[in-house]
Each structure stands twice: as C-alpha cells, then as structure tokens.
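My structure is below; once you've seen it, I'll send some questions.
Note that one protein chain of the assembly has been removed; the remaining protein chains are unaltered in position.
Labels run A, B and C following the written order; every chain starts at residue 1.
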Amino acid sequence: MTTPEPTIHVRIGSRFEDIELVDLVAAAALTHLGFEEEVADKVCLAIREAVANAVQHGNRLEPDKITQVVLAIGKEDLEIEIKDEGGGFDPESVPNPLAAENLLKPTGRGIFLMRRFVDAIDFEFDDSGATVVKLRKRIPEPPKPSNSESEVEI
Amino acid sequence: MTTPEPTIHVRIGSRFEDIELVDLVAAAALTHLGFEEEVADKVCLAIREAVANAVQHGNRLEPDKITQVVLAIGKEDLEIEIKDEGGGFDPESVPNPLAAENLLKPTGRGIFLMRRFVDAIDFEFDDSGATVVKLRKRIPEPPKPSNSESEVEI
Amino acid sequence: MKTSVRNREGITIIDLQGKITIGEGDVMLRDAVHEAVAAGSSNIVLNMKKTSKMDSSGMGELIAAHEKVKASGGMLRLLNLPENILNVLGVTQLITVFDVFDDEDEAIASFK
Partner (left out) sequence: MKTSVRNREGITIIDLQGKITIGEGDVMLRDAVHEAVAAGSSNIVLNMKKTSKMDSSGMGELIAAHEKVKASGGMLRLLNLPENILNVLGVTQLITVFDVFDDEDEAIASFK
C-alpha cells in the first residue's frame, strides 16, 4: 500500500462569487506544489475559465445546480476536473478566437485560454450529458512543499 | 430549493507535509470569507492542530491511512470536520496544559489551542472508534468575498 | 474591484484597482466606461496599474469599452498594463486591438 495522493474537492453552487473561492483554493494548492507565481496564475486562469463555463453555460446560473471541482495531486501531474449539471456541448464547434472575424467578439476565449495554459485538456460528457472538463498540468520539480528550503550553518 | 453551501473536502495521506496543504487551503477559504488575517491565523492553527493529531495520534503516521478535512461554508458559520482512521481517545482525560506541572511539558497544547481559537469544538467517535473533530467559527459580517469593495466616482 | 475617475487636460482617466473578472469586476468596468461616456467623455484612458487579474469576461468588457468609446467618437487607451495582463492580452492577440502606454503623460499626449 502506498500513501494516497492528496485530493481537494470543492463543491459550489452556481454563483459567480463561488468562482473566486475555487480560484483561491487552487492558488493555495499550486503554491504548496511549488509552482512559480507566473505559472500558477495561468493555471488558475484556466481553472477559473472552466468553472465560469460550468456555472454559466452548464448550470445556467440556476442556484440549485452544483459545480464540482476536483484537484488531484499525482506524483507528476496535477489533474483538475470541473463538472457541471448542464447539457453538454460540442467542443469541436467552438470558433477560433484568433480568427480575424472573431477578434473583436466579447466572448469565446475561455476554452482557448485553457488550452494554452495547461498541458492537456479533455472534455467528457456523462450519461446525462453534463460536462466534465479535465485539465492536466505537470508539477514542477522538485515537487516539495513551499517550506522545504533549508540551510544550516554552524 | 436554495443555493447549496460551498464545501471544500481535502483528503490527504498521513504525512506531515500534507498538513501544510490543508493549512494553505483553509487560509484561502478564510480569506475568501473576509476573515481578518489575525483571526484567520488562529483558526488555521486550530485546524492545523486537529489535522496533526489525526495524522500523528489517530493514523499513527501509517502511510495508507487517510485524514479527511471538510470545510463547510454555512450562512453564519464555517464548520470544519477533521476525521481520521484511528482508535479514538477520551478528550476528558487530556490534562490542562496551563497547570504548573504541565507547563514545561513539550506536548499537550493542541486541543487547548483548538478550544481557544474557535467558537465551538466537539469530538465524535464513529463505529470503528475513529475520531471526528468538529470545529465551528462564526463568519465575519458582512460575509462577502474579498473583492466586494467598490467605489465609483465620476 | 474599485474604479475611480479623474480628469487631465480634458481626458478622462479611469483608475482600475483589483480583479476585472466575471460577475463583478467586469460589470464595474462596463459601468464606469458607460457613465464616463454618458457624462460626455469621449477620450478615455484606463489605468490598469493596480489591476491584479483579468479573465475572459474582463477581456470581453475591455473590447466592449473599446467599441463603446469608438462609437461615441472618441478613443480608448490602456495605461500601465501589469505583466500578467499583458500576457493574456498577448496570447489572445487582443493586444493588437489596443493602444497601450507605459507613461501617463504619453497616453494623454497621444490624443492631441
């Protein structure tokens, strides 16, 4: 038997202010894992975009619908799952926000930012059609906690 | 139906470094809830002590044993549960660390600190004898997220 | 998020402080720009020196602000973009849409 990998499971309603909670918790986990601030900011933005989509498009801001976020700290990778209770969608049909005709559109950059800021992204749709977004990001080496620095001089 | 209350569930193995993860995640939640830094530090210390006991005394640092921490954000209170897979203990028989004969003892201050730094504490023991420590702390008013400050001048 | 508005040489400068993110900061950015335009400002500088983060909703409102100001016959300038925001505007190529300045005097002078 090996030591179980730490996981953080955040369960929120479908309110905008709960997105902030997920962002802060994810930032805490990334700090613990030794991510540099600049990288942590990008991963947090990817998570934030996925949660915003779950809350907004998946759960359509219906107050009783749940958004769940799981952060699983693996040996090499941080795996993040964002799950809603919505009706799913077709990720293939999302237009490219860099195309000239889309550049000035006010929306449509969330999934693009996710793709850019994590190492892997996958969309799954469960039996009810609800969306599970899976993000993966390599944990920096050495994967030690933030208080591991040491220097003893006598 | 009302909006479900946000909950954060952290599941760790029984390693000291995982205590740090719980501390950072709890601090993030307390920041989000608008706790002042000084109060947040105290609540985090109470949580840290309970987790350290779960890891050390409950799970005896056995790598495959799980410690679980749930932070449930209620309307008025933050409820925190810390659960281990140990054999339980008798909280009544824990000596008072302020007594003269205990003042210089190197251990025995954890539960005392928990009692001092939260509003309510309760110990429960499930069928297997494992310990569930329940801590409760009033959420400061107004219970708004940290980014709620606003000031518009035209 | 916190917005405050000041005037320099007929140019409206909106100082933004905090998060321009979904549900609050984005709405406050929109409101501040709309109110400034309604109050007759045509040329606007958004000073983002104290902006801590921006998500795709914030970017959307930034574009909307740009369009709104243009429609009113004025111009929008961005001032003092922090590194992380420069980065997301770069990745999304929105940086090509905006006139960006590091110096308030230069931003003001650019309207002349």
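In this text, a contact is a pair of C-beta atoms (placed from the backbone, for glycine too) under 8 Å apart; a residue touches a chain by one contact, two chains touch by 3 or more.
Here the structure is a predicted model, which means the values were calculated and not measured.
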item: Of B:E38, B:E76 or B:E141, the residue in touch with the unshown chain; value: B:E38
item: Candidate in contact with the missing chain, chosen from B:F89, B:F112 or B:F125; value: B:F112
item: For chain B, the residues touching the chain missing from this view; value: 15-17, 19-20, 38, 41-42, 45, 48-49, 52, 56, 97-98, 103-107, 109-110, 112-113, 116
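Just so we're on the same page, only the chains that are shown with their structure count from here on.
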item: Distance between chain centroids, defined by C-alpha means - chain A, chain C (Å); value: 27
item: Centre-of-Cα separation between chain C and chain B, whole angstrom; value: 42
item: Length of the line joining the C-alpha centres of chain A and chain B, rounded to whole Å; value: 25
item: Where chain C touches two or more other chains, by residue; value: 21, 24
item: Of all residues in chain A, the ones touching two or more other chains; value: 15, 17, 20
